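For reference, the structure I am asking about is given below.
Here the complex is missing one protein chain, while the rest keep their positions.
After this line comes subunit A, so read on.
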Amino acid sequence: MKKLKLKELESCLQQVDTFENPKLLLEQYPTRPHIAACMLYTIHNTFDDIENKTIADLGCGCGMLSIGSAMLGAGFCVGLDIDADALEIFNSNIEDFELTNVNMVQCDICSLSDSMSDTFDTVIMNPPFGTKHNKGIDMIFLKTALQMAKTAVYSLHKTSTRQHIQKKAAEWEVKMEVLAELRFDLPASYKFHKKKSVDIEVDFIRFSAKKVLN
């Protein structure tokens, strides 16, 4: 497998089609190709959690993270999302990129609980933050991800929630490492917002799924 450079990965991901009519209540927005590329590159090169591994992408949307993982040599990727329209775009992306090891499932992450325990090596996700009448959804995604993953969970969470997450991680007995602090500019949600976009600080975090071992 040809070794893909970070810049090449990013420029490939710029070809990923994204939401045509993003649904505000689902917090739909595409993970920026630059951020996705940096995340995936770190996961692959520093931790070797992508190549030949089974990967789940919770709240996959149009598939940015799944597609990037496939390009870095993932064994098999499954994207999970609640929205059929997003999955349709994800499907057409898979066809455009001619990927043969990516599949998707339509489901509500919040209702899975532990029905898929220990089914994937790695979970990589950009979950909803809980800003749209869905407070707490980020922690539900995280808990489910930790149940699904055998080795590690990589996720993005608002920096303002870091202490709360640290508390939960300790409670669940998982190791947590903040790999980077990022700035997201999310498009403005409401027409009457003065600024075109809002900057929020986001942590890129690695959680080890099993305590002690890693």
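By definition in this document, a contact is a pair of C-beta atoms (placed from the backbone, for glycine too) under 8 Å apart; a residue touches a chain by one contact, two chains touch by 3 or more; residues count from 1.
Rule of thumb we're sticking to: contacts and distances are computed from a predicted model.
K.L.:
Name the absent chain as its UniProt record does, using one of the following: "Multifunctional methyltransferase subunit TRM112-like protein", "Medium-chain specific acyl-CoA dehydrogenase, mitochondrial", "Elongator complex protein 4" or "Calcium and integrin binding family member 1".
P.N.:
So the chain that does not appear here would be "Multifunctional methyltransferase subunit TRM112-like protein", according to UniProt.
K.L.:
Return the single residue from A:107, A:178 or A:200 that touches the missing chain.
P.N.:
A:107
K.L.:
Of the residues listed, A:12, A:116 or A:200, which one is in contact with the missing chain?
P.N.:
Checking each option in A:12, A:116 or A:200, the one touching the absent chain turns out to be A:116.
K.L.:
Could you list which residues of subunit A touch the chain missing from the display?
P.N.:
Residues in contact with the chain left out: 54, 76, 78, 82, 84, 87-88, 91, 100-101, 103-108, 111-113, 115-116, 119-120.
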